[in-house]
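Removed from the display is one protein chain of the complex; every other protein chain stays in position.
Letters are used for the chains, namely A and B, taken in the order the chains are written, and counting of residues starts over at 1 for each.
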Amino acid sequence: MAESNRGQAHGINRRNLLTLMAGVGAATALPLDFSKVALAQGAKALRVRLGSDISVLDPAHIFQIENQTVCAHIFNGLVKYDQATNKIVPDLATEWSISGDGTVYTFKLRGGIAFHKNFGALTAEDVKFSLDRVLDPNGASKYTGQLAGLKTVEAADPGTVRLTLEAPSSGFLHKLTAFNQGWIVSKKAVTEMGEKFKLNPIGSGPFMFEKWTAGSEVRLVANKAYFGGAPKFDELLLRVIKDETAAAIALEKREIDIFYALQQPEMIDRLKKLGGVQVLSRDANHTINLVLNTTVKPLDDPRVRRAMAHALNRKGLIDGFFKGTKSMAHSVLTSSFAEFTDDVPQYGYDPEKAKALLKEAGHPSFKFELTSVGLSPYDKIVVPMADDLSAVGIDTSIKVLERGAYTQARNSGNVQSCMTGVVGPPDPDSPLVSLYAKKSFPPGLNTARYDAVEDLLGKAGTAKSAAERAAAYKAILKKVMTDVPVIPLYGDRLFLAHTDDVEGLVQNSLFTVDTYSVSRKG
Amino acid sequence: MLRHLGRCFVHLAVAVAGIVTVAFFLMRAIPGDPAAYMLGDYATADALARLRGQLGLDRSVLEQYALFVARAVRGDLGSSVVTGQAALTEILDSLPASAALAVLGLLIAILIGVPLGIASAVRQGTWLDVAIMLAALAGISFPVFWLGLAAILILSHGLDLFPALGSSGSEDLLTRLHHLALPALVLGFSVSAYIARLTRSAMLEVLGQDYVRVARAMGIPERRILYKLALRNALIPILAVIGVTFAWSLGNAILIEVVFSRPGLGSTLLKAILARDYQLVQAGVLILATAVVVTNTVLDVVYGVIDPRLRSG
Partner (left out) sequence: MSTELRRYLGHPGLAVGTAILVLLVMITLVAGWIAPHSPLKTDMANTLAPMSTSHWLGTDQFGRDVLSRIIMGTRVSIQVAFAVVALSLSAGTIVGALAGFAGGWTERITVIIIDILLAFPGFLLALALVAARGSSLESVIVGVSIAFTPRVAAVMRSVVLTIKPRPFIEASRAIGLTELRILLRHVIPNAMPPVIVIATVSAATAILAEAGLSFLGLGVQPPTPTWGNIISDGNPLITTNPWISLSAGFCIALAVIAFNLLGDGLRDTLDPRMRQQTGARML
């Protein structure tokens, strides 16, 4: 290319620079020519933002809201929560009856339901298989404890399932709703695929699993044969976008349709003001909690734990950091539960009282480590909490661990504290058993290693009437809020933003997003 | 020439064997129990023990090492403890997206960096040189993730030139390129600064050599000196930079992939590291390091072709 001898010595540079500039110009101009492509693709696909990546889609092993959101589209349960009212309504079972003594549940299955991808009809055998899988002590399901008390599952005939309990349980239907252990899998698929089922889930829901691209997206396609009618979109794309700013820009530019798990208060505010975008919100079924290990000194003294509850400026956190987007929590049951009550011991922000309680307990000052997980907002809210605790004499340091290390630390029980929110259905046992029952440690979420409400929990389960049930749960809440092994920090509130193009989105209180009801305008 | 080739390949083989060893022991040094993580909050002691057995964690480290090498030779790098998929498959699946980013980014970097470096060297000491070098200095001084966010804010949100997301689910090539453009531009800009600086040094080095002065004295046109002598001789250090940059962009692609929510080796590895999915980390690190070594070997061979004096090295 250097054969020409014409031109001046330095002419080369100028020409090079010009060529270069032309090149850059072309590169920036090029995308303008097909900037409409993204829109065209959006017409048949619904695109939803996920805050972090998925991992396992097998209901027996599932955890984490992103996985649950994906599975909510793939699987059905015998019954489900109505998205809007949280009432338990039919799903795979059209009707059910409960025996007089309250121990036998008989479900009639909807006829003609087919599993995805030619895995055959859904029958009572599949229901039995799914629940037995969770019950199997060697199956290592995370949810074996949730089905405790379920003695046998029988497939009476292909359309009838009979469940027998050891004792009557007033909230048993909650355990069978379409969530986690309640999701029904294809026996044939699990048996044939083995380990591979984890990422090739076969259910009967409105969408079928197509492909997972790590770090980027999960693609589901419509199940046209869905018993509730085909979904209004051919595809559901769940895009992993970690950063909320990027997600908001993507929503604004119509690269996504639904912004799920919106957290940042400033972002909520900004999106609310933005034209063409709707922000939905709803109180969740869970609180975010500080769990105190009651087996280590001086946290074994309830006065110290009460002092800590008084030391934390929870109102300041809600107003200052969350800008009022979260609600005060009086116990771990939020107002979305039928069993909710605020008639429990309450701990207002009172540093002087905290100091006095610490003095009374003989521990005016001690070293304390706040262990938290590196996920927003858990890694953030510990900052003002540590400051509050230090202000009353508790020398507090923060330790934020990434998810894997955090789970290990919590399971080991060698932590003074941890941050836990029990995301789940409006079933009071979900947070109460997880956080306070002896059988939840080890392993489990009862990192407090608290064991003083065993009797009360048993009583609540076998309550005969609604009144008896309400009284039993109230007794539990009073007791745990007197002992405060767990300090509820705030009631979570969920925010979703979506563009004006989509309609029919109903927000649930499970912290998942279910897009089956969604359609595109026009 | 053949001897040079042979030497390069022996070196490659030794390096790959070393990488396998280092990758294995590196992961073994990480504290924590992968089985406990995999089973999560509700693991029972029985289930833990069974899984440890399955993963071979109950054997001695040396046994595990022997097993790892034996499997690695057959192309089996274990499986992800989180997803249960073959680790190699997961890594290879995420490779094309990373390669696309690295290659396009590098291409942009070379297109910007090499001409600027040459211009700067030829005009050494002028305002142009100072301006280019200051820009290059700024380019290497901002954190790459920060540049990425700035690019989203300015080029995507402000000027509406590019999509905010670095990838799309579309199969359409144009759409995919459209989404790749911004991350590649950020990577390319960041790397071009580095390439411009080194091209400039390499050119200056060559332009200061006696034979160039002699050529000038002989009245050979400057343009010919630049292309025939200087650029050709400066090519080796520039190639070396490109080799180094390739490794660098693979490592830093993690940051760009996270900013633009792009799939790729970086995202997969970050996910694996955070989940303590050690077999996947092992496989990913191994593949990455091997890719770097292979690139270097190819470059070594190329050097030998360009400059026979380097064959002995």
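Quick note on the criterion: a residue touches a chain if its C-beta (ideal position, glycine included) is under 8 Å from a C-beta of that chain, and two chains touch if they have at least 3 such contacts.
Worth saying up front: this structure is predicted, and the values here are computed from it rather than measured.
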Missing-chain contact, candidates B:91, B:182 or B:255, resolves to B:255
Among the options A:88, A:256, A:400 or A:445, the absent chain makes contact with A:400
Contact with the hidden chain, among B:72, B:198, B:215 or B:231, goes to B:198
Touching the hidden chain, out of A:248, A:261 or A:513, is A:248
Residues on chain A facing the left-out chain by the touch rule are 243-245, 248, 264, 266-267, 269-270, 313, 316-317, 319-321, 323, 374, 376, 379-380, 382-384, 386-387, 397-402, 405
Hidden partner sits against chain B at residues 11, 14-15, 18-19, 22, 26, 29-32, 137-138, 140-146, 149, 153, 193-194, 197-198, 201-202, 204-205, 237, 241, 244, 247-248, 250-252, 254-255, 258, 269-270, 273-274, 276, 281, 285, 288-290, 292-293, 296
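The working rule: only the chains that are shown with their structure count from here on.
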Here the gap between chain A and chain B, centre to centre from mean Cα coordinates and rounded to Å, is 36
Per the touch rule above, chain A residues touching chain B in the complex are 1-2, 4-5, 7, 9-13, 16-17, 19-20, 23-24, 27-28, 30-32, 34-35, 37-38, 41, 45, 47, 53, 55-56, 61, 63, 137-138, 140-145, 195-196, 198-199, 213-217, 219, 235, 237, 239-243, 245-246, 249-250, 252-253, 255-256, 402-405, 407-408, 410-411, 443-445
In the complex, the residues of chain B that touch chain A are 32-33, 36-37, 39-44, 46-47, 50-51, 82-85, 90, 93-94, 97, 108, 111-112, 115-116, 118-119, 122-123, 149, 152-153, 156-157, 160-165, 167-170, 172, 174-175, 178, 181, 185, 221-224, 226-228, 257-264, 266-268, 270-271, 274-276
